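Can you read through this structure? Questions will come right after.
All protein chains but one are shown at their positions in the complex.
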Amino acid sequence: MDPKEILDELKAILVARLKFDPCRAGDMALETPLPKGIEGSIGLDSLDFIELSIAIEERFGIVMDESQDLTAHFRSFETLCRFIARKAEAA
Amino acid sequence: MARVVVTGVGVVTGAVTGGRERVRAFLLSGGGPALSVPGSALQGLVDETETRRLSRVCQLSVAAARIALADAGLGPGAGLGLVLGAEFGDVRSTREFVDGYLGRGPAGLSPLLFPNTVMNTMAAATAIAVTARELSLTLNAPTVAGELAIARAAAAVRSGRVAAVLAGGVDEIDPFLAELLAEAGAVRETRGEGAGFVVLESRDGAEARGARVFGEITGAAWRALRARPYGVGHDSGSRALAAALHEAGVAPNDLGRVWISASGDGPRDRWEQAILEKALQPARPPQTALVPRVGRHSGLGALAVAAAALDDAARPALVHAIARGGTHVALVVRGQGEPGSQRVSGHPQ
Partner (left out) sequence: MRPVAVTGLGVVSPFGTGVKAYWNGLSAGVCAIRPATLVDTEGFRCRIAAEVPDGIGGSPRRSRADRLALAAAREALEDAGLSRDERVEAALVVGAVGGGMLEAEAWYWERFRGRRPASRLAPGATLPFAHVEALGNALGLEGPRETLVTACSSGAASLALAADLIADGVVSAALAGGVDALTRVCFMGFNALKLLSAEPCRPFDRDRRGMSIGEGAAFVVLEDLERARARDVRIYAALAGHGMTTDAYHVTSPHPEGEGMVRAMKAALARGRIAPAAVGYANAHGTATPQNDRIEARAIREVFGAERLLISSTKSMIGHTMAAAGALEAVATVLTLVHEVVPPTAGLDTPDPDVAFDCVPRVAREAAVEYAISNSFGFGGQNVTLLFGRA
């Protein structure tokens, strides 16, 4: 899958599972940071990330290893898309 | 023992949303019933992330708490406690959560929804939103949870355990819940939805910071009257009323008004009348019921206490609530009239 396709799927998850406004999701770009506390981010906290992980696992058919520190992958849409693409390919 | 004063009120209900001025206007206006909170009521009171992350019943609570603190002129870092009463909690989220599993198995479960399945979710969200870091409690009771929360909060302030407390409650109308209750043969009464909090402080603390005090809780007590679970009792002797009046140093014929919890549940309403008659006779102070205007919900206790305080500075009032099963609350409230205040409860109910 290419990053743009993955981004669209992630936006759909953000609307359906994390209750984001569709208009707000439309404005999100690859560079947009995810975690709260970073300027310009969409403000996700730890609970959002758990919900997001589960939805990603389900939608993309991958498994995330909880024992690893995945913080770096969740920094922005770009890092997350790359992570998902890599995992999906390996799966 | 500290004296317990009322320095703020915030309500979000079908018929009135706002602080003391709006409550005063509502009491003068008459009319109703308005049982559901309109969508527009929350505008400007919850931010974008809260709108996304908080369930509706949590948003109602946060909104009312913010209004109450603004009315009290209290900012964050105030050494603030929270006592929240609720009858039903977040039924909507609980149902959505289990439906996710029933529809799609374990993968259908939403971690975001899970915390809402525990009834303290409204208090947790509110404590975070307004930074309340002293004791934070959720009390669950049928009918009287809001009044009970205020009584418990008043006791905490009186004994010096906390300097300032948001006290009140919240309930939401959920169509599925209403259907369940009807099916289960629950009593027919006027149910509404909404959130309401009063801000209670020690009088010394309130005066020291120049707060606009508009009332005082001079007596607060809660007990149980003998009754089958969810039943109406025959016993009308009341320890709660006696204890509250005693603490306030008030005799029945000193009371200017009784704010009753009558809700259209015939047997329970009659039980309330029997209790009041036995405890107050031969005095028969006039009564006012708020349920016909906003419906029964756990935000009503704060509205009743504020109404009692705003009503008449000359004579103390009794805020009274009795639940099926017997949980019984009595609060004696004095107004501390601000310049230009007038009686607000002139019309009969």
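As written, the chains take the letters A and B, and residue 1 is the first residue of each chain.
Assume a contact is a pair of C-beta atoms (placed from the backbone, for glycine too) under 8 Å apart; a residue touches a chain by one contact, two chains touch by 3 or more.
Since this is a predicted model, take the numbers as computed values, not measurements.
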Revision key, fill the gap. Full-complex touch with the removed chain, picking from B:A127, B:V213 or B:A302, is B:A127
Practice item. From the listed residues B:N140, B:S236, B:Q273 or B:Q287, report the one that touches the chain absent from this view. Key: B:N140
Practice item. May I ask which residue of B:V12, B:M119, B:A167 or B:V291 touches the chain that does not appear here? Key: B:M119
Exercise for review: Check the options B:A70, B:L109, B:A242 or B:A283 and report the residue that touches the missing chain.
Suggested key: B:L109
Practice item. May I ask you to list the residues on chain A that touch the chain which is not drawn? Key: 45-47, 50, 54, 66
Check your understanding: Footprint of the hidden chain on chain B, which residues?
Key -> 82, 87-89, 94, 97-99, 101-102, 105-106, 109-111, 114-115, 117-121, 123-125, 127-128, 131-142, 148, 152, 155-156, 158-159, 161, 180-181, 183-184, 186, 221-230, 239, 243, 324-327
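In this text, only the chains that are shown with their structure count from here on.
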Exercise for review: Note which residues of chain B are touching chain A in the complex, please.
Suggested key: 49, 52-53, 107, 109-112, 115
Exercise for review: Going by the contact rule at the top, pick out the chain A residues touching chain B in the complex.
Suggested key: 17-21, 36, 43, 47-48, 50-51, 54, 58
